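Taking it in order: structure first as structure tokens, then the write-up.
We show some of the complex, not the whole, and keep each chain where it was.
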Amino acid sequence: MRIVIKVGGSAIAPSLEAKRFSEYAQVIRSLAKDHTVLVVVGGGTPAREYINVTKELKASNALRDLIGIGVSRLNARLLISAMNDAAYPEPPHDYQEASLAMYSGKIIIMGGVQPGQTTDAVAAILAEYVHADLLIRTTSVDGVYTADPRVDKNAKKIDHMTPQELLELVAKMEMTAGANNIFDMLGAQIIKRSHIPMMIISGQDPHNIIDAVNGKKIGTLIK
Amino acid sequence: MRIVIKVGGSAIAPSLEAKRFSEYAQVIRSLAKDHTVLVVVGGGTPAREYINVTKELKASNALRDLIGIGVSRLNARLLISAMNDAAYPEPPHDYQEASLAMYSGKIIIMGGVQPGQTTDAVAAILAEYVHADLLIRTTSVDGVYTADPRVDKNAKKIDHMTPQELLELVAKMEMTAGANNIFDMLGAQIIKRSHIPMMIISGQDPHNIIDAVNGKKIGTLIK
């Protein structure tokens, strides 16, 4: 299978620790023995720290995005470092570069691409660009819930959704809260328009990724 | 003022005619005497023709986007040709290039940037990137309506909306119809997050752009 994995910054870089990068590297390398793997890494805590400074400096949102992209690319370099020779040595700057880098036979690891696009959206467009069979998105909860499980005791995990249902859910959340921590709305539009199967799983334990690929019923499947 | 204008492909290239490009060029040049102007051009009919072929060829959506970007850049070159020396001679490939090209003192004209982003979204991100005071979007109707004026006789033009209202309207339309012909949802999110005033006006008569800049009450103001 051709698999795109969006590794949430909060999962791999809650703080900057070699251990998390090593663990993810090990899982992804083992996956790459049987599959073609492309990884998009988010910004995590270091991005938040940099972006906080830009807010105090009253920088434009576009500049903030650029700094977030910069941090996500640094995180991508760390994950490359943890991969030894298994990864393509440079994080591609865009989808075309990523697509061409695949001819190396290596694991491709990249960060953000352009202002106005979250790394969720990047992962979805990349999946579309390379005709991925599966998009996996690791996050801080173990799937999509009917409500925020941290506030609503009756919230239930959803095992399966259609892309349209996902799109409506995230649209509603962004309309009210200004953001959502499930999946970017543009990304949701992309997976809908190109019928890309996606699994949203917890990134706490990187081995969940392998379970997801092997068809175990974890997280939420959007299809 | 610093103004970004999104010229709809259907407005400037309903078919490929020099006359439309000349008319738009004349209006934009006269505007540029008093303002800094950046223009994003859409793909119009030629893009639709190319994209129809990709659909028959069952190309991926990402490839379709790339071809749409290619056509929008050709349209940008045509508009540059119609500007004589008033325009920057090359359509920038992204926001950074556009921003740097402004040091030339010329009118900047560009097309699409990356797969997954419509030229609406490009115009909104560009406006954010260069701290534009106003974003103008020309379209085939004369503003935003409460319903589709072509089917609903009671549809009324909305003179003024908030960015949040626009976002909710386009989200609802995309959820049901899969697309909307008012403004791209990602673009709406951008103008909301960065408080960019936008006017949606008819592109039938390019002089509407000058009226909009001069504060005439035409089209719909989103602010």
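Each chain carries a letter (A and B) given by its place in the written order, and its residues are counted from 1.
Throughout what follows, a contact is a pair of C-beta atoms (placed from the backbone, for glycine too) under 8 Å apart; a residue touches a chain by one contact, two chains touch by 3 or more.
What you are looking at is a predicted structure, and each value in this text was computed from that prediction instead of being measured.
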| item | value |
| --- | --- |
| Copy number across the full structure, from 2 displayed chains | 6 |
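Here is the rule we go by: only the chains that are shown with their structure count from here on.
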| item | value |
| --- | --- |
| Turn needed to bring subunit A onto subunit B - CA fit, degrees, nearest 5 | 180 |
| Length of the line joining the C-alpha centres of subunit A and subunit B, rounded to whole Å | 30 |
| Interfacial residue positions of subunit A with respect to subunit B in the complex | 60-62, 94-95, 113-117, 121, 124-125, 128-129, 131, 164, 167-168, 171, 174-175, 178, 185-186, 189-190, 193-194 |
